[in-house]
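Excluded from the complex is one protein chain; the other protein chains are retained at their positions.
For chain A:
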């Protein structure tokens, strides 16, 4: 077709992408240079690798298998509160891991609500620590993600098909076979692969619910080698391992991973004539109720316990909250500085192949990057002095792939629709951004910024490598309180963190939509 009318921020986009690659490659080189390959793997390292893969497999399978009936139920039911529930399915994405863990502990923990019920009816208590705890937490986070992605798939089925199916009076089983099964076969592999890759780099969940020789992920092993043994050589070797593992999985999965659209309009009203009666209806109601309970009870637990805990929080928690806010703001600024020019460059291109650069962040593990930069910084200055900037930077890098996926399609549409007009009006450079791109992209920018801010404020990853006693972000402070068995204070901190994460997201998202029209 016609020559591409408009190219935006090609130079700065390439510059930003090069910077991202350089940051990651520098960390990688540092890690490789220190990795003691000769030392080989200890048996505990092999155990960590096996556990990492195994828990990721289980987490992905359980998340997707459970998500299928939930998505199906949501797809064919209209009820009051459905929109809110579907929106809530997006919440775990911005929910700080450590907050969710505390919620899960409150419900499923040793003296949690579930065990209280079990004891009352004479069943043996369940323990949340170890493999099943890790998988439970991962399912908690990824079941909603899987459900939303499947639901998206369901909504691609045109309404005419359902009308036709209704006319043909297909039975539920025939309906499933002709409409839903082909769809699932298309969507499920990608969703499973995505969750598998996400779970491979799990750190905070393993840190809090795993541990010990039987339940240590590679990321956690990096942390332990680093923090407990201060064995940089082994941490580096494990980092390389993690990179190979997650990188290989990401590359293999890349082609089948679905596009992640997390925007608002996921709720297209679609009238269905099937499954109106009897058993199907009961089944859907039960499924939705159970899923909602599984997702909402831990959140309620955090709120209830946190209210009581707010009063007993030590003053360090407030200081940590301040630092976390600072980290989140820096993260958002860095993210926007990287993502906007990159999005412009990518959207100007013919193909989406350049998005792969952003996806590098998905496979690169935060702890690998952290370890690498620690090795680089250590000879020059006290890494703890850079704890907050490095955390902010790594958080921005982690959010980058998601944010690019949010912004690029909209930017591409904008260039498609208004590129020629902009060219005839000689709009380029800053005026083009000021008058065309930023206003058109405001909702996406707000959403991406909110996502990054929320992820960053709740992140418990790199900070654990760099922090000393004085400098702790809120999630780390909360983790320390939990480690000291000050559960009430930790619950207060969790509530504060929850409010901050949701608040940051809300402010940015709202800000982006404020004047957005058309």
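Note that a contact is a pair of C-beta atoms (placed from the backbone, for glycine too) under 8 Å apart; a residue touches a chain by one contact, two chains touch by 3 or more; residues count from 1.
One rule holds for everything that comes next: contacts and distances are computed from a predicted model.
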Query raised in the report: Out of "nitrile hydratase", "ATP-binding cassette domain-containing protein", "Glutamyl-tRNA(Gln) amidotransferase subunit A" or "succinate dehydrogenase", what name does the UniProt record list for the absent chain?
Result: "ATP-binding cassette domain-containing protein"
Query - Sole contact to the chain not displayed, among A:29, A:252, A:421 or A:484 - result: A:421
Query raised in the report: Which residue, A:125, A:182 or A:431, contacts the hidden chain when the whole complex is considered?
Result: A:431
Report task. Touching the hidden chain in the full complex, which residues of chain A are there? Just list them. Result -> 1-3, 5, 417-418, 420-421, 423-428, 430-432, 434-436, 439-440, 516-518
